[in-house]
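Just one protein chain is left out here, and the rest sit where they should.
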Amino acid sequence: MSALMAVAIGILFAASIYMMLRRSIVKLVMGLILLSNAANLVIFTSAGLTSGAPPLLDAATKQPPAGVADPLAQALILTAIVIAFGVLAFSVVLIHRANEVVQTDDLDQMKETDQ
Amino acid sequence: MLDSIVYVTMGFIGVAMVGTFWRLIKGPTIVDRVIAMDKLFVYSIGLILCLGMAEHTSLYYEAALLIATLGFISTTAMCKYLLRGDIIE
Partner (left out) sequence: MNIAWIIVLPLLGVIAPLLANPTRRNQVAWITAVLPFAALLITLYHAPAILAGEVVQQTWYWIPQIGLTLSFRMDGLALLFTLLILGIGLLIILYARYYLSSKDPMGRFYSYLILFMAAMLGIVNSGNLLQMWAFWELTSISSFLLIGFWSSTGKARKGARMALTITGAGGLALLAGILLIGKVVGSLELEAVLNSGRLLVEHQWYPVILALVLIGAFTKSAQFPFHFWLPHAMSAPTPVSAYLHSATMVKAGIFLLARMFPVLSGHDAWFVTVSLVGLATLLLGAYTALFKHDLKGLLAYSTISHLGLITLLLGMGTELAAVAALFHIVNHAVFKASLFMGVGIIDHETGTRDMRQINGLFKYMPHTAVLCIVAALSMAGVPLLNGFLSKEMFFAETLEQSAIGALSWLIPLLATIAGALSVAYSLRFIHDVFFNGEPKGLKKTPHEPPRYMRIPVEVLVALCILVGIFPALLVGDLLKSAGVAVLGGTLPYIPLYIWHGFNLPLLMSALALAGGIGIYARRKVLFQFQSHFKEVDANERFDAWLYQVITFIRRIEALIDKRSLQYYLAWLSVALLILLAAPLLNLSLVGDNVVITPLTAEVWAGTALIAIAALATVVNNRRRLFAALLISIVGLGVSLAFARFSAPDLALTQISVEVITTILLLLALFFLPQTTPKESKPGRLLRDIGLAGIFGGIMATLTYAMLTRPIETISDYFLANSKTGGGGTNVVNVILVDFRGFDTFGEITVLGIAALGIYKLTAGMRLFLPATNEDGLPWSRDKYPLILKQVSQSILPLALLISAYIFLRGHNLPGGGFIAGLITAIAIVQQYIGHGNDWIQKRFYANYVGFIAAGLSIALLTGLGSWLWQKPFLTSWFDYFTWPVFGKFELASAMLFDLGVYLTVVGAAMLILAKLGQLTVVEPYSEKED
(Lines give C-alpha, C1' and ligand atoms only; values in the text may rest on other atoms or scores of the structure.)
Protein backbone atom coordinates (compact mmCIF):
# COMPACT_ATOMS: atom_id res chain seq x y z
CA MET A 1 0.00 0.00 0.00
CA SER A 2 2.81 2.37 0.94
CA ALA A 3 4.67 1.62 -2.25
CA LEU A 4 1.58 2.15 -4.33
CA MET A 5 0.88 5.49 -2.69
CA ALA A 6 4.48 6.53 -3.17
CA VAL A 7 4.36 5.67 -6.85
CA ALA A 8 1.12 7.59 -7.32
CA ILE A 9 2.62 10.64 -5.63
CA GLY A 10 5.74 10.36 -7.76
CA ILE A 11 3.67 10.25 -10.91
CA LEU A 12 1.65 13.26 -9.79
CA PHE A 13 4.83 15.23 -9.17
CA ALA A 14 6.36 14.19 -12.45
CA ALA A 15 3.20 15.10 -14.33
CA SER A 16 2.97 18.49 -12.66
CA ILE A 17 6.61 19.33 -13.32
CA TYR A 18 6.31 18.28 -16.93
CA MET A 19 3.19 20.40 -17.38
CA MET A 20 4.88 23.39 -15.79
CA LEU A 21 7.86 23.03 -18.06
CA ARG A 22 5.63 23.46 -21.13
CA ARG A 23 5.51 26.89 -22.63
CA SER A 24 1.80 27.43 -22.48
CA ILE A 25 0.16 29.38 -19.70
CA VAL A 26 -2.79 27.03 -19.52
CA LYS A 27 -0.48 24.11 -18.95
CA LEU A 28 1.39 26.00 -16.29
CA VAL A 29 -1.88 26.53 -14.45
CA MET A 30 -2.77 22.86 -14.78
CA GLY A 31 0.67 21.94 -13.56
CA LEU A 32 0.10 24.11 -10.50
CA ILE A 33 -3.14 22.30 -9.71
CA LEU A 34 -1.43 18.93 -9.97
CA LEU A 35 1.45 20.16 -7.89
CA SER A 36 -0.76 21.27 -5.03
CA ASN A 37 -2.54 17.91 -5.10
CA ALA A 38 0.78 16.12 -5.01
CA ALA A 39 2.12 18.23 -2.17
CA ASN A 40 -1.03 17.74 -0.13
CA LEU A 41 -0.77 14.00 -0.57
CA VAL A 42 2.84 13.98 0.60
CA ILE A 43 1.98 15.89 3.76
CA PHE A 44 -0.96 13.60 4.25
CA THR A 45 1.08 10.43 3.96
CA SER A 46 3.79 11.87 6.19
CA ALA A 47 1.48 11.25 9.12
CA GLY A 48 1.04 7.64 8.09
CA LEU A 49 -1.82 5.91 6.34
CA THR A 50 -4.55 4.92 8.72
CA SER A 51 -7.61 2.99 7.67
CA GLY A 52 -11.01 3.45 9.20
CA ALA A 53 -10.09 5.60 12.18
CA PRO A 54 -10.77 9.30 11.57
CA PRO A 55 -9.54 11.69 14.27
CA LEU A 56 -12.83 12.00 16.09
CA LEU A 57 -13.23 11.64 19.82
CA ASP A 58 -15.68 9.43 21.51
CA ALA A 59 -18.26 11.89 22.84
CA ALA A 60 -18.77 9.89 26.00
CA THR A 61 -15.20 9.22 27.09
CA LYS A 62 -13.84 12.43 25.59
CA GLN A 63 -10.83 10.44 24.48
CA PRO A 64 -9.86 9.18 21.05
CA PRO A 65 -10.30 5.55 20.11
CA ALA A 66 -7.04 3.68 19.81
CA GLY A 67 -4.96 4.27 16.70
CA VAL A 68 -6.78 7.23 15.17
CA ALA A 69 -5.23 9.15 12.31
CA ASP A 70 -3.01 12.14 13.03
CA PRO A 71 -5.25 15.23 13.11
CA LEU A 72 -2.48 17.79 12.80
CA ALA A 73 -1.46 16.87 9.27
CA GLN A 74 -5.09 16.93 8.27
CA ALA A 75 -5.65 20.36 9.74
CA LEU A 76 -2.60 21.66 7.89
CA ILE A 77 -3.77 20.25 4.58
CA LEU A 78 -7.31 21.49 5.03
CA THR A 79 -6.22 25.11 5.02
CA ALA A 80 -3.60 24.39 2.38
CA ILE A 81 -6.26 23.12 0.01
CA VAL A 82 -8.30 26.27 0.35
CA ILE A 83 -5.31 28.58 0.15
CA ALA A 84 -4.06 26.72 -2.91
CA PHE A 85 -7.28 27.64 -4.60
CA GLY A 86 -6.81 31.31 -3.73
CA VAL A 87 -3.23 31.30 -4.93
CA LEU A 88 -4.17 29.48 -8.10
CA ALA A 89 -6.88 31.99 -8.89
CA PHE A 90 -4.49 34.82 -8.21
CA SER A 91 -1.80 33.40 -10.45
CA VAL A 92 -4.33 32.78 -13.22
CA VAL A 93 -5.37 36.41 -13.18
CA LEU A 94 -1.83 37.66 -12.84
CA ILE A 95 -0.66 35.55 -15.76
CA HIS A 96 -3.56 36.74 -17.78
CA ARG A 97 -2.72 40.32 -16.99
CA ALA A 98 0.84 39.75 -18.16
CA ASN A 99 -0.47 38.00 -21.20
CA GLU A 100 -2.61 41.01 -22.00
CA VAL A 101 0.50 43.13 -22.07
CA VAL A 102 2.63 40.88 -24.25
CA GLN A 103 -0.13 39.21 -26.24
CA THR A 104 1.29 35.75 -26.15
CA ASP A 105 0.59 32.39 -24.64
CA ASP A 106 4.20 31.41 -25.02
CA LEU A 107 5.97 31.71 -21.70
CA ASP A 108 9.30 31.89 -23.49
CA GLN A 109 8.18 35.13 -25.06
CA MET A 110 6.90 36.56 -21.85
CA LYS A 111 10.29 37.71 -20.63
CA GLU A 112 9.79 40.73 -22.84
CA THR A 113 7.62 42.21 -20.11
CA ASP A 114 10.66 42.55 -17.90
CA GLN A 115 12.19 45.21 -20.05
CA MET B 1 -24.01 -11.89 4.46
CA LEU B 2 -24.38 -8.15 4.07
CA ASP B 3 -20.63 -7.73 4.22
CA SER B 4 -19.99 -10.00 1.33
CA ILE B 5 -22.73 -8.31 -0.69
CA VAL B 6 -21.06 -4.99 -0.02
CA TYR B 7 -17.74 -6.30 -1.25
CA VAL B 8 -19.29 -7.83 -4.36
CA THR B 9 -21.01 -4.52 -5.05
CA MET B 10 -17.73 -2.68 -4.68
CA GLY B 11 -16.22 -5.08 -7.16
CA PHE B 12 -18.95 -4.34 -9.66
CA ILE B 13 -18.61 -0.62 -9.16
CA GLY B 14 -14.88 -1.02 -9.66
CA VAL B 15 -15.43 -2.77 -12.97
CA ALA B 16 -17.85 -0.04 -14.02
CA MET B 17 -15.32 2.61 -13.09
CA VAL B 18 -12.64 0.96 -15.17
CA GLY B 19 -14.98 0.83 -18.13
CA THR B 20 -16.05 4.41 -17.73
CA PHE B 21 -12.51 5.51 -17.32
CA TRP B 22 -11.70 3.75 -20.57
CA ARG B 23 -14.47 5.74 -22.21
CA LEU B 24 -13.13 8.90 -20.71
CA ILE B 25 -9.69 8.31 -22.16
CA LYS B 26 -10.91 6.94 -25.44
CA GLY B 27 -13.50 9.55 -26.25
CA PRO B 28 -13.97 9.99 -29.14
CA THR B 29 -15.88 13.26 -28.66
CA ILE B 30 -15.56 15.59 -25.75
CA VAL B 31 -19.21 15.02 -24.91
CA ASP B 32 -18.47 11.34 -24.32
CA ARG B 33 -15.77 12.38 -21.94
CA VAL B 34 -17.91 14.77 -19.97
CA ILE B 35 -20.55 12.10 -19.57
CA ALA B 36 -17.88 9.64 -18.52
CA MET B 37 -16.66 12.09 -15.92
CA ASP B 38 -20.15 12.52 -14.56
CA LYS B 39 -20.53 8.79 -14.34
CA LEU B 40 -17.24 8.53 -12.50
CA PHE B 41 -18.62 10.91 -9.93
CA VAL B 42 -21.70 8.73 -9.56
CA TYR B 43 -19.63 5.60 -9.12
CA SER B 44 -17.51 7.32 -6.53
CA ILE B 45 -20.65 7.99 -4.52
CA GLY B 46 -21.45 4.29 -4.65
CA LEU B 47 -17.93 3.34 -3.73
CA ILE B 48 -17.85 5.66 -0.75
CA LEU B 49 -21.21 4.48 0.54
CA CYS B 50 -20.10 0.86 0.23
CA LEU B 51 -16.91 1.71 2.06
CA GLY B 52 -18.98 3.21 4.85
CA MET B 53 -21.13 0.11 5.04
CA ALA B 54 -18.09 -2.14 5.07
CA GLU B 55 -16.60 -0.19 7.94
CA HIS B 56 -19.93 0.22 9.72
CA THR B 57 -19.65 3.95 9.97
CA SER B 58 -21.84 6.79 8.76
CA LEU B 59 -18.97 9.24 8.48
CA TYR B 60 -18.59 8.90 4.74
CA TYR B 61 -22.18 9.73 4.15
CA GLU B 62 -21.51 13.47 3.86
CA ALA B 63 -18.71 12.95 1.42
CA ALA B 64 -21.12 11.03 -0.79
CA LEU B 65 -23.70 13.74 -0.37
CA LEU B 66 -21.24 16.40 -1.41
CA ILE B 67 -20.02 14.49 -4.43
CA ALA B 68 -23.63 14.06 -5.47
CA THR B 69 -24.42 17.74 -5.19
CA LEU B 70 -21.19 19.28 -6.30
CA GLY B 71 -20.12 16.76 -8.92
CA PHE B 72 -23.28 17.63 -10.68
CA ILE B 73 -22.37 21.30 -10.67
CA SER B 74 -18.99 20.45 -12.14
CA THR B 75 -20.73 18.63 -14.97
CA THR B 76 -23.14 21.46 -15.69
CA ALA B 77 -20.24 23.90 -15.80
CA MET B 78 -18.52 21.68 -18.36
CA CYS B 79 -21.68 21.49 -20.42
CA LYS B 80 -22.15 25.24 -20.30
CA TYR B 81 -18.59 25.63 -21.47
CA LEU B 82 -19.23 23.32 -24.39
CA LEU B 83 -22.36 25.17 -25.32
CA ARG B 84 -21.34 28.76 -24.89
CA GLY B 85 -17.62 28.94 -24.19
CA ASP B 86 -18.24 31.39 -21.35
CA ILE B 87 -19.72 29.73 -18.31
CA ILE B 88 -20.77 32.86 -16.46
CA GLU B 89 -22.42 35.33 -18.77
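For reference, chains read A and B in written order, and residue numbers begin at 1 within each chain.
The definition used in the following text is that a contact is a pair of C-beta atoms (placed from the backbone, for glycine too) under 8 Å apart; a residue touches a chain by one contact, two chains touch by 3 or more.
Bear in mind the structure is a predicted one, so any value in this text is a computation, not a measurement.
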Which displayed chains the unshown chain touches: A, B
Residues belonging to chain B that touch the chain removed from view: 10-11, 14, 17-18, 21, 24-25, 27, 30, 33-34, 37, 40-41, 44, 47-48, 51, 59-60, 62-63, 65-67, 69-74, 76-89
Absent-chain interface as seen on chain A, which is shown: 1-30, 33-34, 37-38, 40-42, 44-59, 62-64, 68-72, 74-75, 77-79, 81-90, 92-97, 99-100, 104-108, 110-111, 114
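Here is the rule we go by: only the chains that are shown with their structure count from here on.
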Centre distance in Å when chain A and chain B are each reduced to the mean of their C-alpha atoms: 22
Chain B partner contacts - residues on chain A that touch it in the complex: 52, 54, 56
Touching residues (chain side chain B, partner chain A) in the complex: 55, 57, 59
